[in-house]
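The block underneath contains the structure these notes are about, expressed in structure tokens.
As you look at this complex, bear in mind that one protein chain is not there, while each of the others sits in place.
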Amino acid sequence: MTLPSSAVLQALKKSASSMAIRDTPFIYNEWYVAAFAHEVGRDFLARILLGKRVVLFRTETGQAVALADRCAHRAYPLSLGKLEGDTIVCGYHGFRFNTDGNCVEVPSSSKCPKELGVARYKVAERGPLIWIWMGDPALADAAKIIQYPWHRDPAWAYKGKCTTINAHYQLLYDNLMDLSHVGYVHKNTIGGEPEAHSNAQMKTTRTADGVHVIRWLLDSTPPPTYSAMFDFKGRVDRWIEIEFSPGAVRLYTGAKDAGAGAYEGNRDGGLGLRTLHAITPSTPDSTYYFWSIARNVKLDNQDIHEKVFRQIEATFHEDKLILESQHQRLKQRPDPLVDIAADAGAVQARRVITERIKEEAAVRSPSIS
Amino acid sequence: MTLPSSAVLQALKKSASSMAIRDTPFIYNEWYVAAFAHEVGRDFLARILLGKRVVLFRTETGQAVALADRCAHRAYPLSLGKLEGDTIVCGYHGFRFNTDGNCVEVPSSSKCPKELGVARYKVAERGPLIWIWMGDPALADAAKIIQYPWHRDPAWAYKGKCTTINAHYQLLYDNLMDLSHVGYVHKNTIGGEPEAHSNAQMKTTRTADGVHVIRWLLDSTPPPTYSAMFDFKGRVDRWIEIEFSPGAVRLYTGAKDAGAGAYEGNRDGGLGLRTLHAITPSTPDSTYYFWSIARNVKLDNQDIHEKVFRQIEATFHEDKLILESQHQRLKQRPDPLVDIAADAGAVQARRVITERIKEEAAVRSPSIS
Partner (left out) sequence: MTLPSSAVLQALKKSASSMAIRDTPFIYNEWYVAAFAHEVGRDFLARILLGKRVVLFRTETGQAVALADRCAHRAYPLSLGKLEGDTIVCGYHGFRFNTDGNCVEVPSSSKCPKELGVARYKVAERGPLIWIWMGDPALADAAKIIQYPWHRDPAWAYKGKCTTINAHYQLLYDNLMDLSHVGYVHKNTIGGEPEAHSNAQMKTTRTADGVHVIRWLLDSTPPPTYSAMFDFKGRVDRWIEIEFSPGAVRLYTGAKDAGAGAYEGNRDGGLGLRTLHAITPSTPDSTYYFWSIARNVKLDNQDIHEKVFRQIEATFHEDKLILESQHQRLKQRPDPLVDIAADAGAVQARRVITERIKEEAAVRSPSIS
């Protein structure tokens, strides 16, 4: 279903954005990135994911494990205890838990009470990412983790990072779904001409599990980041594809010499970029932001590799400042926002999230409470 | 109407002071000082006034402008954007607003939605002060700004400052209306003898828009600050006139040799001081305090000029410490306060404020919500 921007606007103005950020809960029945694979090892990693404290570690054979980070006995954080083999020993009274979260030893007692245990969350490792499912365990299906082949494709080189944004996760989606901010916020890095962004052709489509937006900046000046990677002849045709599904935004962008056929369908011989934005709500006021940037050119050039990463890092730091100011302002005075045509994608994404949360509330299983 | 202190006391003991500070809202239909004139220029000045975020700046021709500091689109602070000519460009998506607060450009769209705009607040510049009206625009009448000619009278020299007091504005009025604290809090600066203050004659009068208090300290020792400015023969007759109206307290004080006729009505040939205390609520927990001190003696003596300013600055810092401790204590335990005779002026001022707030609540216009 393709939605003409103006119709979207008219229809959604009242419903979507009047949802104050503080009222937005989380979707639980979804796979989220919990950590980069290299962050999880034999030392405990403690994170707050979807409002719950989680301790992550690897077994002796390297399997990633995620448990509730709170001893069942006296609520002491398990992440302050120690790992012995594949069991966690609580630092307060020595209670021992296995990787299923079951209590297997109470030092002061000859047996463990049956009910004594902590939640274990399913995790799935995919390339450099560890995904977690914190919803109803019966619904966890690792086959539904979104595809992101570019992390393991030899034709692409990538580098990523985990950042904390002290803002509500919805604001991150808003930011990514409406890229008309790029010309203003990122004018010194990936920006290019503000006018080109603002006048870009945009098509917003609802997909099976999310929203797809495609924007074309035809015959525009390539931004500094692009020129650093690729030798364009002059002006370029530039594309920005945004693929949203709850938990992540995938950006497929790139550029090719103007008029060289990209718009007609042939992007070969151009610069291609893939940016993953995995967005994992931590608290209502903070969000883990796992991102990576992959490119299909100059794979072995370490200078370019580092430079592209640094520029994207600087770019996303610009977003971080914006989002945190905006979050503070909205907390002080959660008045409704106003949507315009360029927000069509953001409005659709909010609608997807709202629907999913409503669905979950209707059939809430006790295991996710 | 002159009120005998004891009658005031009896009548008001229960009503006025039991009003817990946290329940006191603001009077909106009033002129308040927003800034000293020199604080507002081509760089944005962001302030929270009466609980609302405001951005202040000057147009190219020097006109002061005050707008709501929140882009209508995504709530990003306008004060983090930039000034181009006489328009503000939002730093997030480039929305442009004119000095009336109307949106005049949405970069991603060919036209601006009609409803897209931010509040503009009326301002009036008077000498070194910029006044703002944040209530019902229909009621704004710059002719009602209180008179304070001493800022522009060549027979007087003044210097002022803006300080933030982390306390409820009501406590500032209490402090200024009951000067029996002067002998205790300010004994090393403007204090003089505690007994003289406490035994001072006091007359409290309700005026058209506020309260007038006059106190005489007859035949008393001049305080150090006074002696630094003026050569008294010995003991003095000292007067303190307090003129309260919502938004400001004007203090007309001075001293003349004891028995030289000041009490009978002739203050000529004495030391005269004018102190403005403009009090602008920021949040329920903080207040902007714009003050200035003017004198009618040794106008060209820069040493005296600086010394008087520094002494008053030190004096008001003593008040700041008192008020902030008191505010913290009242927040922890908002028990009723007890009023005594010396509080007659403070009690009257609270009554004026309470009445005004009640009046506004009764006929609240949607434009001030």
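Going by the order they are written in, the chains are A and B; count residues from 1 in each one.
Keep this in mind: a residue touches a chain if its C-beta (ideal position, glycine included) is under 8 Å from a C-beta of that chain, and two chains touch if they have at least 3 such contacts.
The model shown is predicted, which means the values in this text are computed figures rather than measured ones.
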Touching the absent chain in the whole complex: find that residue among A:T61, A:S108, A:Q147 or A:Q302. A:S108
Out of B:A119, B:A314 or B:A341, the sole contact with the unshown chain comes from B:A341
Where the missing chain touches chain B, by residue: 174, 178, 180-181, 183-185, 194-195, 197-200, 322, 325-326, 329-330, 332-333, 335, 337-338, 340-342
Given the full complex, what residues of chain A touch the hidden partner chain? 52-53, 70, 72-77, 80, 89-94, 106-109, 113, 115-116
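Note that only the chains that are shown with their structure count from here on.
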If you average the Cα atoms of chain A and of chain B to get two centres, how far apart are those centres in Å? 49
